[in-house]
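Note that one protein chain is taken out, while the other chains of the complex remain in position.
First chain written, first letter: the chains are A, B, C and D, and each begins at residue 1.
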Amino acid sequence: MMSNRANLILYAVLLLAGLLAPLVVYPVFMMKLLCFALFACAFNLLLGYTGLLSFGHAAFFGGASYVTGYLAASQGWGPLGGIVAGTLFAAALGAVMGWIAIRRQGIYFSMITLALAQMFYFLCLQAPFTGGEDGLQGVPRGQLLGLIDLSSDTALYYLVLAVAVAGFALVARVVHSPFGQVLRAIKDNEPRAISLGYPADRFKLLAFVLSAALTGLAGSTKTLVLGFATLTDVYWATSGLVILMTLIGGMGTLLGPVVGAAIIVILENRLGNVGRAFASLTGIDWFNGLGESVTIVIGLIFVLCVLLFRRGIVGEILHRRGVRTG
Amino acid sequence: MSDPILQAEHISRRFGDFLAVDDVSLNVQRGHIHALIGPNGAGKTTCFNLLTKFLAPTSGRILFNGQDITADSPVQVARRGVIRSFQISAVFPGMTVLENVRLGLQRGLGVSFHFWRSQSLLSQLDARAMELLAEVDLQDMAHELTANLPYGRKRALEIATTLGMEPELMLLDEPTQGMGHEDVGRVTALIKKVSRGRTILMVEHNMNVISAIADRITVLQQGKVLAEGDYAAVSSNPEVMQAYMGSADVALQGAHA
Amino acid sequence: MSAPVIQLDGVNAWYGESHILHGVSLEVREGEVVSLLGRNGSGRTSTLRALLGLTGRRTGSVRILGQETIDWPTYRIARLGLGYCPEERGIFASLSCEENLMLPPPLVGTGREGMSVDEIYSLFPNLKTRRSSPGTRLSGGEQQMLAVARMLRTGARVLLLDEISEGLAPVIVQTLARMIQTLRGQGFTIVMVEQNFHFAGPLADRFYVMEHGRVALEFGQSELAARMPQLNELLGV
Amino acid sequence: QTGPVRIGFITDMSGVYSDIDGQAGGEAIKMAVADFGGNVLGRKIEVLTADHQNKADVAATKAREWVDQQGVNMVVGGTNSAAALATARIMADKKVPYFIIGAGSSRLTNEDCTPYNVHYAYDTVALARVSAKALVDKGDKSWYFLTADYAFGHSLEKDATEIVKGSGGTVAGAVRHPLGASDFSSFLLQAQASKAQVLGLANAGGDFINSVKAANEFGITKTMKLAGLLVFINDIHSLGLKTAQGLLVTDSWYWDQNDDTRKFASRFIEKFKRMPSSLQAADYSATLTWLKAVKAAGTTDGAKVMEQLRKTPINDMFVKNGTIRADGRMVRDMYLLQVKTPAESTKPWDYYKLLQTVPGSKAYTTLAESKCSLVKK
Partner (left out) sequence: MELFGVPLVALLGQLLLGLVNGSFYAVLSLGLAVIFGLLNVINFAHGALFMLGAMLAWMGANYLGLNYWVMLVLAPLVVGLLGIVIEKTMLRWLYRLDHLYGLLLTFGLTLLIEGIFRSIYGASGQSYDTPDLLQGATNLGFMILPNYRAWVVVASLAVCFATWFVIEKTRLGALLRAGTENPRLVESFGVNVPRMITLTYGFGVALAGLAGVLAAPVMQVSPLMGSHLIIVVFAVVVIGGMGSILGAIVTGLALGVIEGLTRVFYPQASSTVVFVIMVLVLILRPAGLFGKEK
């Protein structure tokens, strides 16, 4: 394991960077990034540490953002209330989906989560309050505890940062908890774990619910930041995206998902510029079109990651340092 | 005076048209090392699976300490203190040897669902874990990754883990299978040692092991109980020799001298 | 002196990163029964697997019937007439006992006929009674028998048997011993990995004792008595 | 101040709407800039484009960033109403004119109207009303709807139904199909059973196309008139005349109306090997209109330019005497078109014949009806 001091220093540096970021980076963008980072971490808790590949996390992300959005926009709830409610909703949804999906293992689990999420997508599509393809618009940021006005980007930024850090800390703790140990054991050899008296399914379910809840937290926060919730959040492509984030960053590593999220979000927003840059560098005109072929690029990265770069960036670094990843 | 810890009453298990275990009644005395022997396919492993509820008996009932556990789930059975090992080794390859044993002990703390606590509170178990490892001579491999152990050592680790559960009743399915000879000796001694204050039900093909430590032996054949008694009685039983040991000359030598 | 069927020369083998065999050299001649002895983890199974190219990576020279096979794919090596009976038995769950038995395609051009199904069933009556039940529903021992029987059908002339006496009831072990005698009589070449020295001892013409992925000792049946002390200290028999 | 004047264009360039607007829309804007001379108020004109991949969050963050960091002076919003609605709020905050082309949601000029919205090309209400009105007037009184089962489909159906009933027609019923249904035959059989004269297709894109195909296959086109409530020429193109013939559609622009339109079309087609959709034409026109206003107002200041825009009628190849209302609606004539038979079609992309021109006043929600807070009543 990496020495704890090294760890602490690293995290301290990162935290500092987070605190200073708005000075250099565009705050709204930064907030969005944080939300997705949290999303990815929550997802990784399941994939990286429990070995369950969920293809339906969009349901929790989007579900929570709709709930928060609805309560804040039409029911006049405050930001905190909204976020809490959204998170709880996601947890509940997670409990139900998990309860059903955990009946099957491995790839089946993935397919089931995918199918359930798709079902949820259709429900959202048809439900009146989501506004269908118009999305749920005009979610007010409101006042934090009636004191701090969140309409200021900076104020909101630090709230989001706090939320993200808290979420990240929780994931880190879960991984290194007695519970985490049992998860590892189950991932390794389920029948043995059972014969030692551990009800594997209940452990998986709890892990699933935790992951769902944190995902919800991310979703709710995002809605607050951007002021709306749309169908994209519940669409299966979003589930795919978060998988990619975790993959690029390195599954089963704590920081991997954060890095992955950063890369993907930047890519989504900047691909055009990247392409133009390439074009001017290489003089190959095709790159100019890059901005218009995000799916291709994402797909390509996906394939490359799976084939050549399975440890992901952070995983690779740790590996180079001869460190065993989770 | 008889004090049965585990009673199986007329349990049967059929697979499709095939009766793997056919109306077996078993009476395991507290404190005994009770061996279950029989030709391949006699139904030994299946019996284990029934007694630990990894399989549901088609008929019959099972009593543990007088309580009916026929309806329990494997986890419940385990929690009552009936711990089994498997015919094929069962360890957590991705964890270190120490972690393997510790995981067995961890349940005792009752914190396994505490995802908000630090795992450092498990280190209180390390001492006990090392003891257990010492018992099977794994102490100096404590921090190895289990995957890198040869087969025999994995079996030993499995037993150590099982012991950690402080089981009232241990079921060992061919604990010495695939072990080097010095391992066999060591494990036999180990079983004898841990049998104090415990009851052990084991499947074993190695006659030396059985003759050395078994207090009572039940011979299964084609799912039925063929004979029961102590080693002398059983090994001199002509039916048993016929069915199991083939001919007298190997009776005492067995498969694994 | 008959021609060598298998010649390993300085064979190294790896599983992933871990280096398992360190320059194993051995030779098996036509019609011989050779036994690999050694403690757990000494590399006997790996030797057989390396022979068939089933280990991760392998280097050195593996000549079978005079052909260098070091960079051949497994299936080509097997087609030279090898029959492998793995340690973990390798019975297929999705196939019935009989389908398992019939699975391996007969090896052509090995110059010998495989055993007929009837012969096999008479050798292992259990298999006959359980013929139609799924492979892995067989008991540990039944699976072992099936694994051996399966090889005898294909007409392989070189048998690689890994711990076939493992987990078998004495009566069956005796049957197997007799079977191996017969097979030797029929001119099979047999390499057997054995934990159970008392099984292998009387059967083998020559012995290789392995330790830490190397051949530590080689001797013939005749020297057996003389070698006992050395064996005791190598194997702790 | 100096420095270039910047126009931002954000739309779906990789997703389902990329044909009807997409990259080509961006090019149309650049054409407009070129035609205008490349600079205004002595400042160079720059065009920024971005693909929002139908993700409102990407659209919103991008637009916000453009204004904050690149000082973009006007944004043309492409397809996807979620993206448009999200962006509209930001534009309003930043006081930057926002020309909405691709998005059809009438919320943009009602509940969600802002002083900086210009809903330039069309909206779902207009489309529904024009088809309904024109057809009922022509005597096709009994209707049945095939409706995409979500907000968008529902509102199309609702708007059309009101008009049908309002002008003395009847609605026999409606069947709702899920978005992206693979097979429409079962829904269509139900429609056929209704024996209505017109089948109103309250869906769009792939759903619309697949419904029409199935309708042909099951011979429904023989017994009912099909009226597409949201159809673009690209849809007709990919359906092919053989399948699409006789279909009734409403649009705000068609390339083969007069010399101006044909001129624009010919320039466009040599760039993209396909005819411009009404949206791409609108992109061009919107840019021109804004630039003219800037020139007239002598400033790029949002408020002032909006003022200028509201008081000058718009005239170019895209629109005749268009006016921008307080609620942001650009009011212009709409056209009821019928798809030609393969025989009638004489040249490539010769798809429509004009059945009727409906004046804007009849097509769009009137200010009286408008739910927009900016409209003084």
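As a convention for this text, a contact is a pair of C-beta atoms (placed from the backbone, for glycine too) under 8 Å apart; a residue touches a chain by one contact, two chains touch by 3 or more.
The model shown is predicted, which means the values in this text are computed figures rather than measured ones.
Peer 1: Relative to the complete complex, which of the depicted chains are touched by the chain excluded from display?
Peer 2: Over the full assembly, the chain not pictured touches A, C, D.
Peer 1: Give the residue, chosen from A:65, A:110 or A:189, that touches the chain omitted from the document.
Peer 2: Of the candidates A:65, A:110 or A:189, A:110 is in touch with the missing chain.
Peer 1: Looking at the full complex, which residue from C:4, C:23, C:60 or C:90 touches the chain that isn't shown here?
Peer 2: Final answer for the missing-chain contact: C:90.
Peer 1: Can you tell me which of C:12, C:59 or C:74 touches the chain that was removed from the display?
Peer 2: Answer from the full complex: C:74 touches the omitted chain.
Peer 1: With the missing chain put back, one of C:9, C:99 or C:218 would touch it. Which one?
Peer 2: Final answer for the missing-chain contact: C:99.
Peer 1: Since one chain has been left out of the picture, which residues of chain D touch it in the full complex?
Peer 2: Those residues of chain D that touch the unshown chain are 14-20, 149, 175-183, 185-187, 189-190, 193, 205-206, 209-210, 213-214, 217-219, 234-235, 238-240, 242-243.
Peer 1: Touching residues of chain C against the unshown chain: what are they?
Peer 2: Touch set of chain C with respect to the missing chain: 52, 54, 73-76, 78-79, 82, 84, 86, 90, 92-95, 99-100, 102-105, 107, 154.
Peer 1: Applying the definition given at the start, please give the residues of chain A touching the unseen chain.
Peer 2: Residue positions of chain A that touch the missing chain: 51, 53, 100-101, 103-108, 110-112, 114-116, 118-119, 122-123, 126, 236, 240, 243, 247, 289, 292-296, 298-303, 305-307, 310.
Keep in mind that, in the parts below, only the chains that are shown with their structure count from here on.
Peer 1: Can you give the whole-Å distance between the Cα centres of chain A and chain D?
Peer 2: It comes to 35 Å between the two C-alpha centres.
Peer 1: Once you find the CA centre of chain A and the CA centre of chain C, what distance in Å lies between them?
Peer 2: 52
Peer 1: With chain centres taken as the means of their Cα atoms, state the distance from chain B to chain C in Å.
Peer 2: Taking the mean C-alpha position of each chain, the two centres sit 30 Å apart.
Peer 1: Which residues belonging to chain C are in contact with no fewer than two other chains?
Peer 2: Within chain C, no residue contacts more than one other chain.
Peer 1: Contact residues on chain C for chain B in the complex?
Peer 2: Those residues of chain C that touch chain B are 18, 39-41, 126, 130, 133, 137-142, 144-145, 163, 165-174, 195-199, 235-237.
Peer 1: Under the definition above, what is the set of chain A residues touching chain D in their complex?
Peer 2: For chain A paired with chain D, touching residues are 26, 28-29, 32, 122, 125-126, 128, 130-135, 137-138, 222, 226-228, 230-232, 268-269, 271-272, 289, 291-295.
Peer 1: Provide the residue numbers of chain A that touch chain B in the complex, in ascending order.
Peer 2: Touching chain B: residues 170, 173-174, 176-182, 184-185, 187-189, 191-199, 203, 206, 210 of chain A.
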